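Working notes for the structure below.
Heads up, one of the protein chains got dropped from this complex, but the rest are sitting where they should.
Chain naming follows the written order as A and B, and within any one chain the residues start at number 1.
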Amino acid sequence: MDYLLTEQQTMIRDLARKIAQEKIKPVAAHYDETEEFAWPIMKILADSDLFGVYLPEQYGGLGGGIMDMCLVTEELSRACGGIALGYAGTGLGTLPILLHGSDDQKKKYLPDIAAGKRLAAFCITEAGAGSDAGSIKTSARKEGGKYILNGTKQWITNAGEAEIYTVIALTDKSKGIRGASAFVVEKGTKGMEFGKKEKKLGIRASATREVIFTDCEIPAENLLAREGMGFIVAMKTLDTSRPGVAAQAVGIAQGALDCALEYARGRVQFGQPISSFQAIQHMLADMGTQVEAARALAYATARMVDSGAKSVSKESAMAKLFASDVAMKVAVDAVQILGGYGYMRDYPAEKYMRDAKITQIYEGTNQIQRNVIAANMLKEALKK
Amino acid sequence: MASITILLDQCTGCTLCLKACPFGAVHMANKKAVIDMAKCTLCGACAGACKFGAIELKDLSGPKRDLSAYKDVWVFCEQKKGHIQSISFELLGEGKKLASKLGVKLCAVILGSGIEPKIAELSERGADKVYLVDHPALQFYQDDPYTEALVKLVEEYKPEIVLCGATTIGRSLISRVAIRTGAGLTADCTGLDIDGKERLLLQTRPAFGGNIMATIVTPRHRPQMATVRHKVMQEAGIDKGNKAEVVRKTYPEEVFKSRTRLIETVEEISETINLSEADIIVAGGRGLGGNEGFAMIGELAKVLNGAVGASRSAVDAGWIPYSHQVGQTGKTVVPKLYIACGISGQIQHLIGMQSSKVIVAINKDPDAPILKVATYGIVGDALEIVPALTREFRRLLGKK
Partner (left out) sequence: MNIIVCIKQVPNTTDVRIDPVTNTLIRDGVESVINPFDAYAIEEAVRIKERCGGKVTALTMGPPQAETALREAISLGCDEAVLVSDRKFAGSDTWATSYTLAAAIRKIGDFDVVLCGKQASDGDTAQVGPGISAHLDIPQVTYIKKILQISAQGARVERMTEEGYDEVETPLPCLFTVVKEINTPRMPSLKGMMRAKSAKPVKWTAADLEADPAALGLEGSPTRVLKIFTPVPRKGGEMLSGSAADVSKELAELLKDMVV
């Protein structure tokens, strides 16, 4: 489908596709197997300026928006959802600074991020605070010109690899989540440590670790927005980033579909390619239609974000929900089309299936997304 | 300026020229050929293909040069550390045929330091004459002194034809000599012959990635220079009775000056035989699945006393170093036997090995292009067949 991309967006998509197909696809199985972080690929993405597509030009970016970031994320995920997360996770970690940072904070952090010199990570989840993000325990105590952080963040994407962390912590425990604030913590700060690397079902090339703060002192100027704004920073960040998760899901789904289509055309059974059987054709038709619908919703939402819409909670939840469900379904069907080969690690189909699953879980489970969507719908109905 | 014209009266619209054009520059309009000048490179393929004399290629303006002063067939004989390279003997074998067709002498040219003893070797390989320049500066190859010395020889003795190996040294040297002497030069010839009437060297070489052959001539310039790859021509036989006339040349010191300086020559120890020299190559591709697969290939190559080759995808996957790559961006090989294991046979690979005398292909996919060029094809898993084959040959050759 023609999404009427701008000339610059077409360039971005084509370059991301070229890198994904030529550089990432050949090594996707390797990184999945070894669970190493794909630094050589991050270097390529950095040198190609892709880290800066959604950042303003005055901070070294290319002046695009979330749509541009989605195009890159989708193409990278089409080759490997795990490696793509090194990119997308940096986007998530950067958004709090981009959306709520002061000019000085932006000047300090964004140019390095745009140049891909430093990766970023976003830290909210804790052992006891998953879907219930409001129950975080990590604290930030103000003492003179600094804050002292204590607590443990869990399942942090890019943790250990990234150098810039945006962290949600409580500055006023008495206020609960209304007492949360957002901070920037740089890797190497005393009192900041990382837990062991998690072993995962999918997106195994992505680094997931605990981030542990023990009397970790950071300068007061690292506070983003104001004290007490932490939850709003987090919610706004997630609303803005969800089209990116949708794009990742679309990419994974497209990758699985590519794999199924190629296999179906080449695989001969009963004396003919299995793509000539209607049973396979109908599966492919459904997969293709679902992927396109998910992409259309993801792009529409990304463009809505870029247009400066006031609230995108409902739409970005819809995009994330729909695209991730499509990714899971299409990936399962791709494995089915490949049959026994699909179950084997020799072919990438099973990896797409393992990678797809996370998109239904992280950045808000799909159950939480449905809550958000329904709540917004009911709120809108009330206003009428 | 050169030009090409379709003589509409002669053109019958037969489309032979259209098929002959390697650049897709000819199309038909109103049943006559039309040349798209944006695509045409004036290569003349269409004019050669036209049976009706309807295509006129004008380029031979100016007076015809007198070429009669040029005679004899020369072979530049490459030596390294005083050893004459086997490519030189192959060229002497081919040069002999050309010289006898022309009724001229076959001359060997050798540059080096302390190489006087090598004259006998060139003599017994059939050279009628040996031109020798012996100077310390020529001990190792350096572009400047080699170019100067060879240019001097060519200018003084005016050979009709100069053959040179398409080696790293040969290609670097002869390209410069051709420019300096205004000679025509054709690379990587796979066939050489003489047009008796015009005394032209007919140089046939693969063009456009090896799918088309082109015959190249040098009508108005001398010498006619050609390079030939290793193993393409038959080595000259040994005739101990042949005694060549020897011409020893000395030149002033400035001829031997070099702007570049050789600091050292490093030989990289390779366990197996040099790929382009090997008579037998066992090559592996993506179908081998990894390093273990290549270990199997290595075993088979060892038993056969052959070299290990690889497709680009196997090299890109990091299973084997680039120096083993066969194909367009790797090496071109012409072994007697090429065993392709788990190589699908992309065109880029075929370009590099399809002139092998016997090709064996083992591939899971019955539609793999490699099977279409194979002398013997086997549809099956290379990982099963290669070890079985290794056992067979081991038994057959009585190796342990």
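Keep in mind that, in the parts below, a residue touches a chain if its C-beta (ideal position, glycine included) is under 8 Å from a C-beta of that chain, and two chains touch if they have at least 3 such contacts.
Note that the structure is a prediction, hence the values are computed from the model and not measured.
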Which residue among B:10, B:139, B:175 or B:242 touches the omitted chain?
B:175
Absent-chain contact - pick from B:219, B:290 or B:318
B:219
Determine which one of B:280, B:297, B:320 or B:343 touches the chain that has been left out.
B:280
For the chain left out of this view, which of A:23, A:267, A:303 or A:370 touches it?
A:23
Kindly note down the residues of chain B that lie in touch with the hidden chain.
1-2, 19-20, 22-24, 37-45, 48-49, 59, 61-62, 80, 140, 143-144, 147, 167-169, 171-173, 175-176, 178-180, 182-188, 202, 206-209, 211-221, 259-268, 274, 276, 280, 304-305, 322, 328-329, 336-337, 346-348, 351, 354, 358-360, 371-381, 384-385, 388-389, 391-393, 396-397
Please identify, in ascending order, the residues of chain A that touch the omitted chain?
8, 11-12, 15, 18-19, 22-23, 44, 47-50, 52-53, 62
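Please note the rule applied: only the chains that are shown with their structure count from here on.
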When the centre of a chain is set as the mean of its C-alpha atoms, what distance in Å lies between chain A and chain B?
54
